[in-house]
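Please read the structure below before turning to the comments.
So, chain A:
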Amino acid sequence: MLSIKNLHVSIEDKAILKGLNLEIAAGEVHAVMGPNGSGKSTLSHVLAGREGYEITDGEVLFNGEDLLSLEPEQRARLGIFLGMQYPVELPGVNNMTFMRESLNAVRRGRGEAELDAVAFMKRVREKAKLVELDDRLLKRSVNAGFSGGEKKRNEILQMAMLEPQLAILDETDSGLDIDALRVISGGVNALRSPDRSIILITHYQRLLDYIQPDFVHVLVDGRIVRSGDKQLALELEKKGYGWIEEEAAA
Partner candidate 1 sequence: MSSQQQTVDELIRSDYEHGFVTAIESDTVPPGLNESVIRTISAKKNEPEWMLTLRLQAYQHWLTMEHPDWAHVQHPPIDFQAVSYYSAPKRKEDGPQSLDEVDPQLLDAYNKLGIPLEEQKALAGVAVDAVFDSVSVATTFRKNLADVGVIFCSMSEAVQEYPELVQKYLGTVVPYKDNFFACLNAAVFTDGTFVYIPEGVRCPMELSTYFRINEANTGQFERTLIIAEAGSHVSYLEGCTAPMRDENQLHAAVVELIVMDDAKIKYSTVQNWYPGDAEGRGGIYNFVTKRGDCRGARSHISWTQVETGSAITWKYPSCILRGDDSVGEFYSVAVTRGMQQADTGTKMIHLGRNTRSTIVSKGISAGRGQNTYRGLVRMTPRAENARNHSQCDSLLIGDRCGAHTFPYIEVRNPTAKVEHEATTSKIGDDQLFYCRQRGLSEEDAVSMIVNGFCKEVFNELPMEFAVEAQKLLNLTLEGAVG
Partner candidate 2 sequence: MSTTVEAQRAWFEQAIDQAQGDLPGQDLEWLQQTRAHARRAIGTLPVPNRKSEEWRYTAIEGLLKNSFQTPAGEADAARVLEAGGWLEPDYPAYRVMIVNGRCIADASQTAGLPEGATVGSLRTALATDPELLGTWFGQAAAHTDHLFTALNTALINDGIFLHLEPGVVLDRPVEVVYLSLGQEQAPLTQPRNLVVLENGASATLVERFIGPGDALYFHNGVTELALRDGAVLKHYRVQDESRNAYHLSSLYLTQDRNSLYQGTTLAFGGAWARTDYQAVFKEEGARCELGGLYTVGDRQLTDFHLDVRHNVPDCSSREQFKGILYGKGRGVFDGRILVEKQAQHSDAHLSNDNLLLTENGEIDTKPQLEIYADDVKCSHGTTVGQIDPQQMFYLRSRGIDADAARRMLCLGFAGEVIDAIEVPELREYASQRLVATLNQSIQAAE
């Protein structure tokens, strides 16, 4: 489904990703771990098409299509969802209106009919239960004045609504207490399916206790220096990133 080959990315002439390779097949859950500044968030932003990154080499194919030449909304309509580390606030923009516009834009992109108001409402309420999101938050402005946990629930709710093929969850666990982490993980797990792939970007092993990954990759200094299964994450938890950085440098 997703194929990243030799990806090099710079920000203002500073190289961040230095030849990253990653293959993800349908239905797989990949965890990408790494120390601060290793390029995890850059990877998620580049996949979603955020401006300000210069692709100096390499390619990214999504279902065989060149992803890097597409606008962010085109990627979204192809089924790429980025759950953000810091979801953005949109003052005055009603959360429901926003989700409805978003869902219908994506549905149009998929060649599906738009949902009418009744069907939309029904679906939102159903999905909101999944992440235990308070109904009142649906009526407020998007993320405006939401707590950290509420913002992350709102992200997963949007993921549930949009039914992406590839969900990239960027530090979805950051800033969550244990209950919120459980709820959000439950939401993500419920969305696992054979035709949906997930990239979990995280700092800590903790999240992986709740969402079991098929593969774990360690990103150091812009490259994946080691890949393995869940065991690798546990090893990192015990030994920290130091040993692997040394190995990578050697």
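Quick note on selection: all candidates are chains of the complex that A comes from, given by their letters.
One rule holds for everything that comes next: a residue touches a chain if its C-beta (ideal position, glycine included) is under 8 Å from a C-beta of that chain, and two chains touch if they have at least 3 such contacts; residues count from 1.
This structure is a prediction, so every number in the text was calculated from the model and none was measured.
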item: Identity of the candidate that touches chain A (this complex; choices 1 or 2); value: 1
item: For the chain A and candidate 1 complex, residues of the former touching the latter; value: 48-52, 71-73, 75-77, 81-82, 84, 87-93, 97-98, 101-103, 105-106, 109, 141, 158, 162
